[in-house]
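In what follows, a structure is listed as structure tokens, so that the remarks can point back to it.
The other protein chains are all here in position, but one chain of the complex has been omitted.
We call the chains A, B and C, going by the order they appear; numbering starts again at 1 in every chain.
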Amino acid sequence: MKYAILFAGILLMAFTSPQKKKKVVFFGDSITQAGVNPDGYITKMDSLIKAEGQSANYELVGAGISGNKIYDLYLRVENDVLSKNPDVVVIYIGINDVWHKASSGTGTDLPKYIQFYKALIKKFTDKNIKVIVCTPTVIGERNDNSNQQDGDLNQYSKVIRSLADEFKLPLVDLRNAFAGYLQKNNPKNEEKGILTTDRVHLNNAGNLLVAQEMWKVIKQ
Amino acid sequence: MKYAILFAGILLMAFTSPQKKKKVVFFGDSITQAGVNPDGYITKMDSLIKAEGQSANYELVGAGISGNKIYDLYLRVENDVLSKNPDVVVIYIGINDVWHKASSGTGTDLPKYIQFYKALIKKFTDKNIKVIVCTPTVIGERNDNSNQQDGDLNQYSKVIRSLADEFKLPLVDLRNAFAGYLQKNNPKNEEKGILTTDRVHLNNAGNLLVAQEMWKVIKQ
Amino acid sequence: MKYAILFAGILLMAFTSPQKKKKVVFFGDSITQAGVNPDGYITKMDSLIKAEGQSANYELVGAGISGNKIYDLYLRVENDVLSKNPDVVVIYIGINDVWHKASSGTGTDLPKYIQFYKALIKKFTDKNIKVIVCTPTVIGERNDNSNQQDGDLNQYSKVIRSLADEFKLPLVDLRNAFAGYLQKNNPKNEEKGILTTDRVHLNNAGNLLVAQEMWKVIKQ
Partner (left out) sequence: MKYAILFAGILLMAFTSPQKKKKVVFFGDSITQAGVNPDGYITKMDSLIKAEGQSANYELVGAGISGNKIYDLYLRVENDVLSKNPDVVVIYIGINDVWHKASSGTGTDLPKYIQFYKALIKKFTDKNIKVIVCTPTVIGERNDNSNQQDGDLNQYSKVIRSLADEFKLPLVDLRNAFAGYLQKNNPKNEEKGILTTDRVHLNNAGNLLVAQEMWKVIKQ
């Protein structure tokens, strides 16, 4: 009898334990806002998860707002992320911080970017939420560092790699992944159309690449 | 005996209660950072208070940091203001939000300025801290609306007047006060030297004008 | 007989001499490029001229290119204006010089604007072409100096008024005319829709106002 009960208990655990899904919130800008669209990277990641038979283990939640910069994330972190009690937060921000310098004079100085990024990380680690950070992707797809914002994007990416190192956070190096892809797949050195539709926002291939890169890190 | 003691107690309260000074924190940028200097507006206000025999009633605290914009105040509100348990906070911010658009491409879009301003007000009113708001002063002292940022500063000022109205907050209309002063005292339409040393940072007369305008509102 | 012939000769001159039309070239940006459209200000001026029975005396020629700043006019002055041997040139430029500072970081510094403007005037006066200068109109139609670029536009306008004075050139003070019109006709202080479609480009009323203001000066 004793053995039978024990066995039943183990069985029960085996079935109920996976039911507690990991809630992953994606915190970012317009790319993340579009991430929940049928072709978006969050939707694509959900398909990858299904294909690997892991659907019972992950719940993916989009929290992207168009035009957001690092300080916008900080302003809405309580309402849009902490209130959802996530297990994991993926921070994917920085394109507008760089881009808006040229397009409207309202980008974010690098020291302020770092300051807010650290404050944001602290908000999550204080609540034992796992933080995954991402380098920004691209503003223009030319593969020879000749897009107007390449210097700045490279510098902001270096900073995020340092933050990952300093705070022991998993890193999704999207900028690096995009650079590698564009080396191989952009022989005419086009500005757009390989991974983006308009130099910034992701097309189907871009969404798939982001989904794959993030998923590799999330599932670890 | 009992009565005597009680009487003494009441007397003590009558004399000590005014001793509880009102703590006023000035929350802003480099102008406020310099406000505690010997010639700064906070120091000058302290002298005005002494002259009116009100020293026992007010404690003035500077909380200005050079280069700050509205979102920088939001980031440091807990550490630099709430932690000090003020009775009153005077918010004087906006010049860098406008100026940095042209000088480094890192100003603040008006909708974001409003969003953070409201969030900051809420932080204070939630704790029953009285909030006093100020319109930004000047970037250039020409008195015919021909300084590069005049349009933007006028618009940000209108927004602050609206916020004062919406949230029933006392308003120190510094921009208006400066405009009036410069109409009378800048006959050659100079860019600087009347109320500022360099188009932005206050000289002696500028610090005095700010001290007077703020004090009129604070003492009400 | 002799007298009769002489008389006929004089009569002939009286009729033929006005047949030599004054050629007026309008030199500017997208507003001038659109000026030759059915609703454009050049087309409207042509109608005003017809209505006054002066069609035989004026030939109006558009020479506007979208996005142009003062230095673009200087670059194409030979090909696009001098080659046409005009009697009069109307220079209407400055909006992009101011606007592009904020929209793409490629506006024109005021000292350079003045330098090129003077060089352009010299190109025309050297060939005895009459020069008429115009102040820039608007970037935003709010009538209380609260449009972002109002300060800059006011300053560039002051400079053009000074140039008119210095070089004894007729001035069409479009900025002033627009300000007067918007004081009367923009009671809700809208950003656009009174004289422009989009804060900058002229609607029907805007084109008519420009046509009237310029024509008053040209016909003198």
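The working rule: contacts are C-beta pairs under 8 Å (C-beta built on N, C-alpha and C of every residue); 3 or more make two chains touch, one makes a residue touch a chain.
Quick caveat, the model's predicted, so the values are computed rather than measured.
Student: Among A:D144, A:D165 or A:D198, which one is in touch with the chain left out?
Tutor: In the complete complex, the chain left out is touched by residue A:D144.
Student: Looking at C:T108, C:Q155, C:N186 or C:N207, which residue reaches the missing chain?
Tutor: Here the residue in touch with the unshown chain is C:T108.
Student: Among B:A102, B:I160 or B:L182, which one is in touch with the chain left out?
Tutor: Residue touching the absent chain, from the options given: B:A102.
Student: What residue numbers in chain B mark contact with the hidden partner chain?
Tutor: 101-105
Student: Considering the whole complex, not just the chains shown, which residues of chain C touch the missing one?
Tutor: 71-72, 74-75, 100-102, 104-109, 112, 115-116, 119
Student: In the full complex, which residues of chain A touch the absent chain?
Tutor: Against the left-out chain, chain A lists 101-102, 105, 140, 144-155, 158.
By our rule, only the chains that are shown with their structure count from here on.
Student: Indicate which of the five shapes (line, ring, star, complete, other) describes how the chains touch one another.
Tutor: Shape of the chain contacts: complete, all pairs touching.
Student: Copies chain A, chain C: same or different interface, half of numbers shared as the threshold?
Tutor: Both copies touch with mostly the same residues.
Student: Counting in whole Å, what is the centre-to-centre distance of chain A and chain B, each centre being its mean C-alpha position?
Tutor: 40
Student: From the mean C-alpha coordinate of chain B to that of chain C, what's the distance rounded to whole Å?
Tutor: 46
Student: Just how far, in Å, is the C-alpha centre of chain C from the one of chain A?
Tutor: Computed value for the inter-centroid distance: 52 Å.
Student: When you check chain A against every other chain, which residues touch at least two of them?
Tutor: As it turns out, chain A has residues touching two or more other chains at 101-102, 104-105.
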